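Only a single protein chain was left out; the remaining protein chains are all shown in position.
Let's turn to chain A:
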Amino acid sequence: MFDKSNSQPETGPFFARDRSWHPPAYTPGYKTSVLRSPQRALLSLGSTLSEITGPVFGHAMIGELDNDLIHNFARPGESAIGERIIVHGRVLDERGRAVPNVLVEFWQANAGGRYRHKKETYLAAIDPNFGGCGRTITDADGAYAFRTIRPGAYPWPNGVNDWRPAHIHFSIFGHGFVQRLITQMYFEGDPMIWKCPIVNAIPDRSAIEQLIAPMDWGNTVPMDSRAYKFDIVLRGRRSTLFENRREGN
């Protein structure tokens, strides 16, 4: 086992983002992107201190039920309705190293595909015992876990008959602000994944597959909850092998 106590905090610049792997800004099949995508090229900028640093969040801010969506909004003694699942995985960087002590936030619709949000008008019912938000901080191995109900698919006004596949939104902090990432997790075997214009904004099929969590029989709790495993990869940091730079950065 690698001795973490002997390792210096990493301060190197981050790997450049592979923007052919991510969805581009302009993806007309996802209609809202048409007016919300920049038309000018991005200005490439080598990492300065403003980019390689980032906020940290203490474990103390996490409440006891923050990673239990079945109970964190439920009335005492009650629980959310739906398929009980555990979602877990590790946050790694592109070098395969654990990313410990980072905040992971997640949100989702209820079992019927209904979000608890005032702008949501879908006729599926609200679950009085389900809020839909959770958060946790990764442990020393970069691992995280939460308990929830499997969200339902829901229709959205894009194409005439577009439905989002079941998904959970994730927001992840790394150690540098340029690692900041929001993404969505999908469920293994869902036929709707391949029909979705938001999914298909990603050009590469193997990149889409990186967002699909497999069912994890090994971690399924008998007579209680099935498990899904979703690993998240953040940008890697260059080893500071030979840096020709002056004092101050």
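Just so we're on the same page, a contact is a pair of C-beta atoms (placed from the backbone, for glycine too) under 8 Å apart; a residue touches a chain by one contact, two chains touch by 3 or more; residues count from 1.
The definition used in the following text is that contacts and distances are computed from a predicted model.
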- Given the options "Protocatechuate 3,4-dioxygenase subunit alpha", "Glutamate synthase (NADPH/NADH) small chain", "Na(+)/H(+) antiporter subunit B" or "Acyl-CoA dehydrogenase", say which is the protein name UniProt records for the missing chain. "Protocatechuate 3,4-dioxygenase subunit alpha"
- Missing-chain contact among A:R84, A:R180 or A:K229 belongs to A:R180
- Query: So which of A:S47, A:T148 or A:S225 would be touching the chain we can't see?
  - Reply: A:S47
- Where chain A meets the chain that is not shown, the residues are 9-11, 15-19, 21-25, 27, 30, 32-40, 42-57, 61, 63, 65-66, 72-73, 92-96, 105-108, 115-120, 131-135, 169, 171, 175-178, 180-184, 198-199, 201-202, 207-208, 210-211, 232-236, 245-249
